[in-house]
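Working notes for the structure below.
Omission of a single protein chain aside, the complex is shown with its protein chains in their original locations.
Entry: chain A
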Amino acid sequence: MVERRPVLNFVQHFVLILGAAIFAFPIYLAFVASTHTGIEVNRGLPLLPGDQFFQNYATVLGEGLSTAGAPPIGLMLMNSTIMAMAIALGKIAISLLSSFAIVYFKFPFRVLAFWTIFITLMLPVEVRILPTYEVVAQLGMLNSYAGLSIPLIASATATFLFRQFFMTVPEELTEAARIDGAGPMKFFRDILVPLSRTNLAALFVILFIYGWNQYLWPLLVTTDESYYTVVMGIKRMANAGDSLPEWHLIMATAILALLPPVIVILGMQRLFVRGLVEVEK
């Protein structure tokens, strides 16, 4: 749509900028709060950044909050990153393979297998969280990275997406590969996975953020501080008991917790956008 009408142009930009501002404002406030002392913040939030930036962030990263009984943020950030990475990569690996099997191999109960996977789409983590907890506890996986990530890895959504994508890959390509002497796994590695590249990137971003934002599950399976994730950490800090929450440090943590997903998105941006809008010809 190409239209050359100045007024319309102005209105469009105004609406877009307004929208962006509405989204960005809370983040700006969080940033501002993270650069003042706790006293100033609790007195009423200033609108301009203060001078406590380095001090607040150093405190948060190095020492952690004594009142919250949480470890330093550095460790929590690392825990979150490990968990989110394991979930994203694990989900992708498993769903790639399972959709490969469903689309390209004939085995008994193939359709049943697909529908079983499909139906689990309707069961979010929260619904099966207690039985899952029971299993993980009995396997002795509480307070471990495995316990944090493995139960969240199985993914009907990703399997479904890859299945749909694989079904759009022309059959002649499979046949050409067969004639070229590529066995099933070679075909998978040399042709299917490279063709799914943009889908992989898009999915990785989405799944990383999904993993990063997990709250309930880490809360259940970790009692050892050294396995706390950053999302949990923020919540714990806000529950400061009798004393006032240290908002300046909480906000600094929140800003830090934003960074890894942002980095992932920026790193994958080109592929991510392409994966969302087009299937490569």
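In this section, a residue touches a chain if its C-beta (ideal position, glycine included) is under 8 Å from a C-beta of that chain, and two chains touch if they have at least 3 such contacts; residues count from 1.
Definition applied: contacts and distances are computed from a predicted model.
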| item | value |
| --- | --- |
| Protein that the absent chain corresponds to, by UniProt name, given "Acetolactate synthase small subunit", "Acyl-CoA dehydrogenase", "Carbohydrate ABC transporter ATP-binding protein, CUT1 family" or "Sulfurtransferase TusE" | "Carbohydrate ABC transporter ATP-binding protein, CUT1 family" |
| Per the touch definition above, residue among A:30, A:141 or A:195 touching the missing chain | A:195 |
| Residue of A:24, A:45, A:176 or A:266 touching the missing chain in the full complex | A:176 |
| Absent-chain interface as seen on chain A, which is shown | 170, 172-173, 175-182, 186, 190-191, 194-195, 197, 280-281 |
